[in-house]
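A short worksheet on the structure shown next.
Heads up, one of the protein chains got dropped from this complex, but the rest are sitting where they should.
Letters A and B name the chains as they come in the text, with residue numbers starting at 1 for each one.
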Amino acid sequence: MLKISLDRINELFEAISASQTLYIPTDREDGAAEYRKYESGMKLSNALNTVRSAKDFFFPQTENLVDFKMEGKNIEVIDIRKESEDFVIFGARACDARSFTILDKVFLAEPVDSYYKTRREHGTVVTMACTRPSETCFCGVFGIDATAPEGDAACWSDGESIFFEAHNEKGKKFIDSISSLLEDGDTAKLEETREKTRAILKKLPLAGLSTESFGGERMMEHFNSEKWGELSESCLGCGTCTFVCPTCQCYDIKDFNTGHGIKRFRCWDSCMYSDFTKMAHGNPRLTQLERFRQRFMHKLVYFPANNNGEFGCVGCGRCLSKCPISMNIVKVMKALEVK
Amino acid sequence: MQEAMINRAKQLLADGTVNRVIGWKRGEFVYDVTPAIFETAEELDAEFVYDDFTAANVSKYLVKECKKEGKILAFLKPCDTYSFNQLTKEHRVVRDNVYIIGIPGGPKLDAEKIKAKGITGILGAKNDNGTFVIETLYGEEKMPYYEALSTKCESCKSKKHVVYDELIGDDGEVLESDRFDMVEKLENMSAQERYDFWREQLSKCIRCNACRNVCPACTCEKCVFDNPDSGVENKAPADSFEENMFHIIRAFHVAGRCTDCGECSRVCPQNIPLHLLNRKFIKDINSLYGNYQAGEDTTSRAPLNDYKTDDCEASIVHERGVE
Partner (left out) sequence: MNNDALIPYIGVVTDIRQDTPDVKTFRVVSPEGGKVFEHMPGQCAMLSIPGVGEGMFSITSSPTNKDFMEFSIKKCGCLTTWLHAMDVGQQITIRGPYGNHFPVETELKGKDLLFIAGGIGLAPLRSVINYVRDNRSDYGDVQIVYGSRSKDDLVDYKEIIDEWMADEGIEVNLTIDNPQEGWDGHVGFVPNYVKELNPSINKTVLICGPPIMIKFTLAGLKELGFTETQVYTTMELRMKCAVGKCGRCNIGSKYVCKDGPVFRFDQLDELPDEY
């Protein structure tokens, strides 16, 4: 397997970033990790994951969709779209890699979202296998193997070197582009590392979580569950879970008058927000219970109903760490489990 | 403490003083607790928790809860009582519908501070004479206990309960805290340094509104930023400065009403030190109008709603920064 020694990783980053934009997870001064555009000397984070997911790269929090010029009674529509430039996301975890295939099911379904598509086409996802899963991890519950992440190419660390493997043409092209830095390496120690990680994955406190009670077939049973009241009673109605979630993709469209034209924006929205379904003549989800229920029903029931049983959660655990009141999908799944 | 609280709650439920209790419920992990309502002794026994991680201030929930049938028992930490008093003063809670038991406060811990040390896979934790011993998936880890303190508890302003019906444990004193040190440090920066500091911090904002939604001073029925007809409702920042402004505007809005409970910074998923904005206002109000602590009582007039002939002139530009 092709590898590079860990102490040469910045040489690798320099080589990649010489030809295209490279994003890597790096530590902020407050200790949290986030994806940043690589600049010389930037250090790859050792953190398990970033606070914000990697969905931003394909579905940014805010983006300009189209511009308008208004003149008298006339309107000019200005298509401001441009082809994305090539870029590499290095170090995405298995959970985030899976989230892209979930987002694909929404944005690449007809009619294809061209904004998302161009970024998806131009982005190369290089994943990094996990070696230190956290207590909040439960990707295995959704059939994700943290030691064998998806992505265009994947890499593994054995503590000394990083090993590479391509999963498709784009991944091959990526590895070819850095092949001069790579050498053939023995994977014995890597196999050992992977084995250790697999053992940890089995021991994770949430490893036993079951999805069996969920899916499209139990829609009304779960919708009408009496548990929602208790589960949602202390929900603040904020958007933290939604915005750190790698698969949440609801959005709003807004116009902004710059004074010399109108910009139409798309931005992340949250079904947890009180105005999400508000219309001029009323709101079908008046209480936080209904809004809270929507978010979890969508991930556990509605999404699988429309996507051959695939759930809208990848078990990354971000909502577990970040919800201000520690309410999350794991607690919902446990409460709604049909025994 | 937890046991004494459960026992007293059970008594008050049994004798009909209250029909429910607001407290905290145990979650999946040692650090993970959720504010919750308990209606029976069985629920209290099974799930009620009060420990190092019960940092959440439950005062704001009482705005909604006190409108329901019957009296509710609330366990309030000293800092939480300031929030409650302020809500009483603003007529947002009905004092008579809440039975308050004052409980000793923190310091409370923040799991994020542990994780920031690179300690992951947390399965258990205990304080061993100032050393925090953490059991993890990867073996035992140790760190100084005080380094796991929640930011809001790092510079505690008061151990005194300003409102209660009864106390469990002793009441404390208002403390001399160093809570304005960082504000002073920021004031002493050059304008550019200060600007860079806040741009760096506030640019991390993901506009999740957790700070606003948890804030006991933010109890508008309908926030202007949630009102599509307000013209400023915005989830899409039109430019990168907008969410910066959101926090500054919010700080203005709660000026003189913020009790410095620290919940905004505690819940921020991006670790933005939002409390520093509020502390700046508190510090300015103290120096311009004399010391004032929001929530200290329910009757005094707040400096910003009170006119006195010797108030400082609105046009006076206070000395700010070194430039």
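Assume contacts are C-beta pairs under 8 Å (C-beta built on N, C-alpha and C of every residue); 3 or more make two chains touch, one makes a residue touch a chain.
Because the structure is predicted, anything quoted here is derived from the model rather than measured.
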Taking the complete complex into account, tell me which visible chains touch the one left out.
A
Which residue of A:T101, A:S210 or A:N306 touches the chain not shown here:
A:N306
The one of A:F87, A:F276, A:F296 or A:F311 in touch with the missing chain is A:F276
Residue among A:K43, A:R81 or A:K203 touching the omitted chain:
A:R81
Contacts of chain A with the missing chain: which residues?
65-66, 68, 70, 73-75, 77, 79, 81, 83, 106-107, 109, 111-115, 118, 216, 219-220, 223, 249-253, 255-257, 262, 264, 266, 269, 271, 276-281, 284-285, 290, 294, 297-298, 301-302, 305-306
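Following the convention adopted for this analysis, only the chains that are shown with their structure count from here on.
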Give, as an integer number of Å, the spacing between the C-alpha centres of chain B and chain A.
30
Under the definition above, what is the set of chain B residues touching chain A in their complex?
27-29, 32-37, 56, 61, 111-112, 115-118, 120-123, 136-138, 204, 206-210, 212-214, 226-228, 233-238, 266-267, 269-271
Within the complex, chain B is touched by chain A residues 28, 30-32, 34, 46-48, 51-52, 61-62, 132-136, 200, 203-206, 230, 233-234, 236-240, 242-244, 252, 254, 256, 258, 263, 265-270, 273-275, 278, 320-322, 324-327, 330-331
